[in-house]
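Attaching a single structure in structure tokens format; questions to follow.
Let's look at subunit A:
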Amino acid sequence: MADIAIRAVRKSYGKTPTLHGIDLVFASGEFVVILGPSGCGKSTLLRMIAGLEEITAGEIAINGRVVNRLEPRERGCAMVFQNYALYPHMTVAGNIGYALKVAGVPKAERLRRIEETAKIVGLADYLDRKPAALSGGQRQRVAMARAIIREPNVFLFDEPLSNLDAKLRVTMRAEIRKLHQRLSATSVFVTHDQVEAMTLADKLVVMNKGVVEQVGQPLDIYHRPASIFVASFIGSPAMNLFDAHINVDDACLAFSGTKMPIDRALATRLGERRVTVGIRPEQCVVATGARGISMKVDFVEELGAGRVIHSELDGQPFAACVDEETYVRPGDRIALELPLAHLHVFDRETGRRIELEVEPRSGRNARQVLEAV
Partner candidate 1 sequence: ETTKFEFWYGLSGDLGERVQEACKKFNDSQSEFEIVCTSQNGYDTTLQNTIAAYRAKKQPAITQIYDAGTLDMMLSGAFVPAKKLMADNGYTIDWSNYFGGIANYYATAGGELNSFPFNSSTAMFYYNVDAFQKAGVDFKPDTWEQVEEAARKLKAAGFECPLAFNFDTWPLMEQFSAIHNQPIATKANGYQGLDAELVVNKTKFVDHVNFFKKMADERLFVVKTKQLGMDTVPAFTSQTCQMIQTSIADHGTIGKSLPEGVKWDVAMLPVWKGTERQNSLVGGASLWVLAGRPEAEYKGAAAFLNYIATPEMAEWWSTVTGYIPVTKTGFDAMKSNGFYDKAPYKGREFAIQSLSFTPTSENTRGIRLGGFTQIRKEFATALEAIFMQNADVQAELDKTVERGNAVLRRFEKTYAGQTLN
Partner candidate 2 sequence: MIQRTPFANALTYGVMIFGFLLLIGPFIVIVSGASQTFQQVNSIPFSFLPQDRLFENMSAAWTRANLGTAMLNSFVMASLVTVGKVALSALTAFAIVFFRTPLKGFFFWMVFITLMLPLEVRVVPTYAVAADLFQPVRLLISAATGFEVSLDWNLLNSYAGLTLPLIATATGTFLYRQFYLTLPDELAEAARMDGSGPVRFFIDMLLPLSRTNMLALTTIMFVYGWNQYLWPLLMVTDPAYKTTMMSLVALLPADNGTPDWNVTLAGSLIIMLPPLVVVAVLQRWFVQGLVATEK
């Protein structure tokens, strides 16, 4: 168990800067998920913690000790790689026990610990197999066992689930979570899958293009995305985003021929400005009567438990989730209500969130979110 502090860390490959100054603190025992699109620098950050990548500037401390100059094996981290990086010519037992072998642990002791660890991940019956003879999920478990056996202070995971099929991914997600509850070592988990991120994280770090966009609890981030990027990246189907502007005279948010009154003081404070407004598909309400914005249904996706209606708003695609009972067909017109309480407003220039209500609406720890941003 160890806490990790990342201070003003930068990374450049040659002349190309990849990470532009990262500051993060992970508490001991926390399960941290780093989420971001491909190429944003997640792996790089993780690998710098592991000691596999040089730190260009700044420092990383594990348990208060700066590790910039330490070798990977001296940092007490264990890593699970995306492609597992199992040693193909060794048996499962060989793979799991390799670190101990290198460390010179006597054979008897080693065998005992291998068996113990194999039991934890449910591989006790497969110790003699070669990785090639294992299924994807089993290989994943070997990779985990290899990490566990070293009793590390920190677990690092680099997209360990992305090679698995959808079903297995759900199962393994649960297993990783359970494992964390059991071992409660600090874990840093990199992914670009937002479902994985939401479901696993104690603390979620959203990165984009080498900078941290937002840090916080998953639900806070879901409900109060700090930027357009976070808003569009988290949630599926993605949040609908459209242009609007703040009208100070009428104290309203105006878009697509609709005006939504907002607090006049707020309007005055914000001033006349162009904003981007977002609403999640599942928070649109099918309007009864003449209220709401009328749209033509382009097509409908049946999900079994509900359906998604696709249409357009001001020429931009717009999706809304409706329940099983709402039947619509392509070509129908539908009126959608967009409750002000569920609208997210972002500055068009900076992309940052603008708070419409004085007191944040939901989330137990929303304040924390704001602090971190």
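The candidate set was assembled so that all candidates are chains of the complex that A comes from, given by their letters.
Operating definition for what follows: a residue touches a chain if its C-beta (ideal position, glycine included) is under 8 Å from a C-beta of that chain, and two chains touch if they have at least 3 such contacts; residues count from 1.
For clarity, every value in this text was computed on a predicted model and none was experimentally measured.
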In the complex, subunit A is touched by which of the candidates 1 or 2? 2
Residue numbers on subunit A that touch candidate 2, as the complex places them: 47, 50, 52, 71-73, 77-79, 81-89, 98-99, 102-103, 146, 150
